[in-house]
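Apart from one protein chain that is not included, each protein chain of the complex appears where it belongs.
What follows is chain A.
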Amino acid sequence: MSDDALFAAVMDPANRADPYPLYARLRRRPVSPQRDGSYVVSSHAAIRSLLFDPRLSSEDLPPPRRPRTGNPLKDLILNPIKNRISATHRPLIFRDPPDHDRLRSLVMREFSIARVQALRPRIAQEVDGLIDACRARREVCLVSDLSYPLPVTVICELLGVPREDEPRFQAWATQLATAVEPDARHDDATRRQIVGAFDDIAAYMRDLIREKRRRPADDMLSGLAVPGPDGRKQMSDFDLLSTAVLLLVAGHETTVNLITNAMLTLLRHPEELERLKADPERAPRLIEEVLRYEPPVHFRTRKALGAIAVAGEMIPKGAPVVLLFAAANRDPDRFAAPDRFDPDRADIEHFGFGGGLHYCVGAPLARIEAEIALVALSRRLVAPRLVDDPPPYRPGASLRGPEQLRIGIDGIV
């Protein structure tokens, strides 16, 4: 395989279970030009530098590769207008400063540590309930039994979605999960389903926002929906809506992957699972190392607004830039024995939550959810073992995670 086709190989679902050898090859040229014109960045140093480069945009993403109408002239005429409209209607992960900063600071204020910590009992209760539901079984699927439903419940609680409406969110989350995959090849039926889910959730959120404005409660949506100290709206209605949907979508799949990848890794390192069982205080270390070793998000794509010289290469103006976080997390120039799972490593400055101005706002929440889930799993599953190794993966290369994680057990305590 030629070096300019390595990223195409990363995208190939056949390599999903173990993309790391491809990453190692990419790292030989830390900023690798690819045949499609993109540049894949795979070293820790180069990603670090680019995360703080003002020329890298999350808003002005490269145009979709496939023309929308099939008529190039029509695309040329229509797309600029469309793109401009959609640029202002994007959630903050697809926005640049200064808009991004304004929206993010509002979200961060609502994502307070106190509010996140206050969710602990609710998360623990939910985790226990989900595990209890598996009592009679000799096999569980971690994804469908726990990793998948848990984050939706937690996000609903955080946003202030009434508990009786949560099942609807579970359904929407399932439908929207496929939408965030950049490489998902949707058929028309799937696409219609995704659009339908977006419409439904938007309609629901609009009503909920109205309700929160009428009767503000101590939840995130109320905090964002009520007027600011100057008596004016803090966010436009559209930004509020897109933020709420973003929190559901971005916070869902990623947390699913974190919990699932963590358990998969522990089942592959049973001595670590035993140690966790004996000492729940080890959970934070384990989770940090999972975030390095098997991160929930493998890469994000940006666009170079200008030519950028980095790691001896010149990224040309307009090029898509793939920040391959999962490769940087195993950069031997940055980490000793990077391919070893070692929760006791002292040096663990990973990109498991990305970095720079788009660093995951939900990181503290993800950590708590994963911690509570792992500690409970380590204590309650009797003699857990992997049924398939590797497990089947979902098609996504960026939001990479098992589709199922079948665990054989001798019971639940």
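Convention: contacts are C-beta pairs under 8 Å (C-beta built on N, C-alpha and C of every residue); 3 or more make two chains touch, one makes a residue touch a chain; residues count from 1.
We adopt the following convention: contacts and distances are computed from a predicted model.
Comparing "Xanthine dehydrogenase family protein subunit M", "FAD-dependent oxidoreductase", "ABC transporter substrate-binding protein" or "Thioester reductase (TE) domain-containing protein" against the UniProt entry of the hidden chain yields the protein name "FAD-dependent oxidoreductase". Although one chain is not drawn, the whole complex shows that of A:A133, A:A171, A:M314 or A:L357 it is A:L357 that touches it. The hidden chain makes contact, of the residues A:N15, A:S49, A:Q193 or A:T301, with A:S49.
Screening A:G37, A:P97 or A:P167 for touch with the missing chain picks out A:P97. Looking at chain A, the residues touching the absent chain are 49, 52-57, 59, 96-98, 101, 305-307, 317, 356-357.
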